[in-house]
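Here it is, the structure, as structure tokens.
Apart from one protein chain that is not included, each protein chain of the complex appears where it belongs.
Note that the chains take the letters A and B in the order they are written out, and that residue 1 is the start of every chain.
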Amino acid sequence: MFEAYILPVLIVVGVGLAAGVMLMLAAKFMAVEVDERVEKVRACLPGANCGGCGYAGCDDYAAHIVSGEAPLTACPPGGTAVAQAIGAVLGQEVGEMVPMVAVVNCSATKDQAVHPMDYIGRKGCLAASLLYNGDMACQFGCLGYGDCVDACKYDAIHVVDGLARVDKDLCTGCGACSVVCPHNVISINPHAAHVVVACSNTDKGAQTRKKCSTGCIGCKKCEKQCEYDAIKVINNLAVIDFDKCTSCGKCVDVCPQHVIENCFKGAVAGPAEDEAVAAEA
Amino acid sequence: MKSKDILFNGILKENPTLVLILGTCPTLAVTTQASNGLGMGLATMAVLICSNIAISLLRNIIPDKVRIPCYIVFISGFVIIVGLVMEAFVPSLYDALGLYLDLIVVNCIILGRAEMFASKNTVFHSMLDGIGMGIGFTLALLMMGSIREILGSGTWFGLTIIPSSISPIAIMMLAPGGFFVYGCLIALVNTIIRKRGGTPVDKSNGCMGCASFDACRAAGTASEKGGCC
Partner (left out) sequence: MNNTVFFLALLMETILVSNVVLAQFLGICPFLGVSRKLDSAIGMGVAVIFVLLLATAVTWPIYTYLLYPKFAYLQTLVFILVIAALVQLVEIFLARFVPALYKSLGIYLPLITTNCAVLGVTINCIDFEYNFVTSLVYAFGIGVGFLLAMVLFAGVRSRIDESGIPQSFRGMPITLIAASIVSMAFMGFSGIATGIFGISI
């Protein structure tokens, strides 16, 4: 009687009880203290998990802020407002943040860059770049297969006519596009900088001409023109020092290849360009 | 919801195997013969009905925090009973199903129905749901088993269908054949659903189609990319 009916019940109850008590003790003595501030900081963040801060998503960044390992101002999409909100939670003072924006350092559309081959493989910049560094003669330019478009969480970058273009109003400067670009053609610049060099080619001038009708040839006209010593040709490529640049736009006018762009003008001309695209479609 | 709807829901519209893609392990493993498929289906159905009734009866008593362990204990109790009954009365089927009979415990259909239906509905409705889902599962297994047995060994329930002069496709009885027939059946069901104007459940798109989605989400482990069983 006891062995057949009661003992099995006792065994099951015993095992269940032992497991339950063990778990209860474990939960009590090994509980992890969750810092309330992490939740609060996390609530301040935009929650797009874009990775612009350099951590694995907003949760991770919040945890690192609270533990003091991450700066408060590392969230590009949130900008100053979020940094100050976090500062309020943690009781810290936060200064102004410089808003950033992604810039595509290439201005060659599909027709302007020379394509020595037809690439018919998987449509993607990384895939294309694995084959002889891309289907363009230029090894530095925008391939136009849109890996950056997929990476963008804010719908701020689009490929038009074989060239990635950034919508400055939507771009938060998180840098996700810059990370995935196999040619490293996207840089993160201060939002206030209006003049940018839309080329990344460091080949010598003569070679650049053969590969692209709109590449920087390193002629140094911009360098001579600049009154503020802000633009320098380094390694056959014009580079702007944003600390010195006043966005006067004189270099834009003298560039024979039209690779220096005034983004401010571009922004004004933006809607007209959109209409042109819409008309084409 | 009407009783009739609950009953037929599981057979056609939400067929656990072919539409919700649950309980894949037994579906693939035991369907080498139509009779095994039928036996497995009926065994699972018996457990499903019993566990649905029991859990529905106790739905207001079981504390929310420990409900999953409670369900598992109930289910495994019923599985043991069904196993003992089968061992006594149909020993050949018991041997054929072997390990997979014990594994009814971890069949997602049963835990999923307990979590999604029985814990929220009346005893009678839960019983109907168990019967409907059980029939749906049994029919799907029977279909899989029939296709595999006829193609793989030329017989159906042991009766010779295809003359022995035509050599059967033996691989249908083996593991690859299981995956293949299951894939084709789901594709067929998807086509039918689409023809009738519905959208098939795509379980491969993360956790959305899973029965345990609510439970996982409550535990904070479900994600859009899929992160679980």
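In this text, a residue touches a chain if its C-beta (ideal position, glycine included) is under 8 Å from a C-beta of that chain, and two chains touch if they have at least 3 such contacts.
Quantities reported herein were computed from a predicted structural model and do not represent experimental measurements.
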item	value
Identified contact with the non-displayed chain, of B:11, B:108 or B:142	B:108
Contact footprint on chain A, counting only the chain that is left out	3, 7-8, 11-12, 15-16, 19-20, 22-23, 26-27, 30-32, 122
In chain B, positions touching the absent partner	21, 24-25, 28-29, 69, 72-73, 76-77, 79-80, 83-84, 99, 102-103, 105-108, 111, 171, 174-180, 182-184, 186-188, 190-191, 194, 200, 202-205, 207, 210, 212, 216, 219, 221, 223, 225-229
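Methods note: only the chains that are shown with their structure count from here on.
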item	value
Approximate Å spacing (C-alpha centroids) for the pair chain A, chain B	46
